[in-house]
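Yeah, one chain of the complex is gone here, protein chain that is, but the others are all in their spots.
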Amino acid sequence: MARRKIAIFVDALLVVTMAVAMAMVFFYAPIESEMGIVQKIFYVHVPLAWNAFLGFAMVFFFSFRYLATRDHKWDARAQSAAEVGVLFTTLVLITGPIWAKPVWGIWWTWDARLTLTLVLWLIYMGYLMLRRYVESPERRAVLAAVVGVTGFIDVPLVYFAIRWWRTQHPQPVIAGGEGSGLDPRMSATLWVCVAAFTLLFFALYGRRLEIEALRAQAEALRDDADAAQAQGARS
Amino acid sequence: MLRTAGIVLWKDLRIELRTRDAVSAALVFAILVLVIFNFALDVNTPEMRRLAAGFFWVAFAFAGTLSLNRSFALEKESGAGRALALAPVDPAGIFLGKCLANAVFLFVTQLVALPLFVIFFDVSIARVGALASSFALGSLAFAATGTLFSAIASNTRMRELLLPLLFLPLAVPALIAAVETTSFALGQTESASFWFRLLLVYDVVFVTASLLVFEYVLEE
Partner (left out) sequence: MAVSTPALSCERLSKRYGRISALTSVNVTVGAGECVAIFGRNGAGKTTLLHVAGSLIRSFEGEVRVFGTSRRDATVETRRAVGLVLHEICLYDDLSALDNLRFFARLYGVSDYEARARDVLTQFGLSERAATAVRTLSRGMKQRLAIARALVHRPRLLLMDEPFTGLDEPGSQTLVAVLRDFVRDGGAVVVSTHDVERAFDVATRAIILERGSVTLDRSVADVDATAFRHAYWHVLFTGTPRA
């Protein structure tokens, strides 16, 4: 019951925050001088990216806990985080080019951040595909957890490799330079958007967990029914 | 653990000496990819020659998955891997033995492919020591991650797809570093100390991580 109440609270908060965020994006934040209105994708692109990486950090943490405890609930959490995470990552990869094309004339620039996100997407996909192709639930959980842990360890290495490589082969950067100053109205909007999308992440994550719990329940009931039927047939 | 690694390494080397499956599969595939690059692109231009190291490592990233797949396919064939997993040994030792064997196979394949590569792309080896280090560290990097994921993928019905899918994204840092260090060895860039260090760090990190998690992969 408590979980339902939390879910409803998060949903309500999400609706409010997202509404405020969108209002701020379109009416409060100023239009950027160089890039024009297209720049506003930034307010969606950056929070999505932040959550994509948060999702993967969660997959790492849950995978680690699963290997330590072998409690199935950690596996369910890792799976849910991965599914929502890959969704957000896909959206980052879509909003990036949408932003890049009008501004720089090219769809993709292989800049450090976007490339890192692409690699992250590939690691997520590997994780999810592995889950799909392992038959036994226990093996699936263990093997996926190993990938979840080692994949995450790789991320900093990927980041450093790409960043150093990029300093040697520079390209335009999509999300704005590291130290580019933001108008205070822009940063305020950005923060509200980050909050809104993080809430969205957790709302979706919570829903996914619920679905998984229901599915597991249904399966357990079906197994019990079958076992009882087999017993009945025997006696 | 080291004793086990030695026994497993010897066994894998012995099998490879008899069958030459891993090296020949990787070699043929790598040469094929290099040849196809030659047809698809005009590699005789100075710009392309500067990218030669890139072509080489792309060919090996894919060819390597063939020999890595074989590493655990031979364990599954008649169930020998099961008997191996049940032996009273540290699973980390099993990993280390197979990882080193795979690294050796990749390294040997690269050495054999080298003359052809030099001819196709018309490059010269400016720094032999650097080239050897680049190949060695790169092979170990691929072997570390590849052996782990080959073991994981061998549990599934789509192992030929899953191995490259899991392994290649994680191998990205090693791939970039390997290309840069090989370019350096070919005399095309002037410094690569960062890349050698990255490759070394990658090797240490992934061999260690795989050693720690391998027991989970091995259980049934």
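Structure notes:
The letters A and B name the chains in turn, as written, and every chain counts its residues from 1.
The rule is short, and it goes like this: a contact is a pair of C-beta atoms (placed from the backbone, for glycine too) under 8 Å apart; a residue touches a chain by one contact, two chains touch by 3 or more.
As the structure is a prediction and not an experimental result, all values here were calculated from the model.
Summary of contacts with the chain left out: across B:Leu74, B:Ala113 or B:Val207, the touching residue is B:Leu74. When the omitted chain is restored, the residue from B:Pro46, B:Pro88, B:Pro115 or B:Gly129 that touches it is B:Pro88.
Residues of chain A in contact with the chain left out of this view: 138, 219, 222-223, 226-227, 230, 234.
By the touch rule set out above, chain B reaches the unshown chain at residues 4, 7, 11, 14-15, 18-19, 74, 77-80, 82-84, 86-89, 219-220.
Going forward, only the chains that are shown with their structure count from here on.
In terms of their C-alpha centroids, the spacing between chain A and chain B amounts to 31 Å.
Chain contact summary for the complex, chain A toward chain B: residues 67, 119, 122-123, 125-126, 129-130, 133-135, 139, 142-143, 145-147, 149-151, 153-154, 157-158, 160-162, 164-165. Considering their complex, residues 145, 148-149, 152-153, 155-158, 161-162, 165-166, 168-170, 172-173, 176-177, 180, 194-195, 198, 201-202, 205-206, 209-210, 213, 216-217, 219-220 of chain B touch chain A.
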